[in-house]
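What follows is subunit A.
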Amino acid sequence: MENLIANFNYVIVVILMMIGLWSMLAQKNLIKKCIGMAIFQTGIILFFISIGAKRGAKVPILTGDEAPVVEQLANPLTQILMLTAIVVGVATLGMALALAQKIYRQHASFDEDEILENQRK
Partner candidate 1 sequence: MTEQLPIIVILGPLLAAILSAFAAWFRPKWSHPLVVLGLAVSCAAALKLVFIVAGEGAQNYWLGGWGNQAHDYVVGIQITVDSLNTLLLAAVSGIALLTALYAKRLVDAELAGRQRYFYALFSLLVTGLLGIGITGDIFNLYVFMEIAALSSYVLIACGKGRAYMAAFNYLIMGTMGACLYLLGVGFIFVKTGTLNIDDVSTLLPALGQAQALFVGFVLILLGAWAKMAFFPFHGWLPNAYAHAPTASAAVLAPLATKVAVYAMLRIMVTVYSIDYILDSPGIQSVVLLLSSIAIVVGSFFSLTQTNLKLIACYFVVSEIGYMVGGAWLANGPGLTGAMYHVVADAAMTSALFMAVGCIVYRLGQAQLNDLQGAFFKMPVTMAAFVVTMAALIGVPPTCGFFSKWYLIQGAAQAGVWHFVAALLLSSLVKAIILFRIVEIGYNRVPHPAVEGNPAIPRNEAPLSMLIPTVAMALGLIALGLATSPLVNTIISKALPDGLAP
Partner candidate 2 sequence: MDNLPSTTPLWIVLTSSLAALLIALLGRWPNLREACIFVAAIIKLGLLLTLAPAVLDGKLYEFEVIKLLPGAGLAFRVDALGLLFALVSVSLWIPTTIFSMGFLRPLKRHAQTRFYFFFAIAISSAVGVAFSANLLTLFIFYEILSLSTYPLVTHHQDDDAIKGGRKYLTYLLGTSVALALPAMIIVYQQTGSLDFANGGVFAYGTSTTLLVVLLVMFLFGFAKAGLMPFHAWLPGAMVAPAPVSALLHAVAVVKVGVFSILRVLTGIFGVDRLTNTPSLSTIVCVLAAITLIVASFIALTQDNLKSRLAYSTIGQLSYIILGVGLATKAGIAGAALHIPMHAFGKITLFLCAGAIYQACGAKYISEIHGLGRKFPLTMTAFFIGSLCVIGLPPTGGFISKWYLLNGSLEARLLWPFCIFLTSSLLNAAYFLPVVYKAFFAKPSDPARLEKAKEPPAMTVVPLFITSAGCLLLFFFSGKLFQFANTFAEMYTGP
């Protein structure tokens, strides 16, 4: 239990990912799937940022001329990894939305069941 509180961030990460995953798989509305996907991705980003966090550290920008102290500066590595992940996320989201629009042009619906019914005809 202590561990659970100590790692509250991770619990939130897991909850966010569960929410995102559930809506990617179970939601029938395409836009909702896209939003779920984005939530899933932000959950992972939160995870990486959390593991790279340092208690009481400053932002990773050096000031002045004194030699940098490793303990006092936040970890830049996880941050740049997640910059990449964010950009990949928005690219994927844009692509998903474009596809959704195209599908809407065909079927006048965002509902997966309705689209499948339409296709079967």
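These made the cut because all candidates are chains of the complex that A comes from, given by their letters.
Throughout what follows, a contact is a pair of C-beta atoms (placed from the backbone, for glycine too) under 8 Å apart; a residue touches a chain by one contact, two chains touch by 3 or more; residues count from 1.
Model, not experiment: these values are computed from the prediction.
Student: For subunit A in this complex, identify the touching candidate from 1 or 2.
Tutor: 1
Student: Which residues of subunit A touch candidate 1 in the complex?
Tutor: Counting only subunit A, the residues touching candidate 1 are 17, 21, 24-25, 30, 33, 37, 40-41, 44, 47-48, 51, 81, 84-85, 88, 91-92, 95-96, 99-100, 102-103, 106, 115-116, 119.
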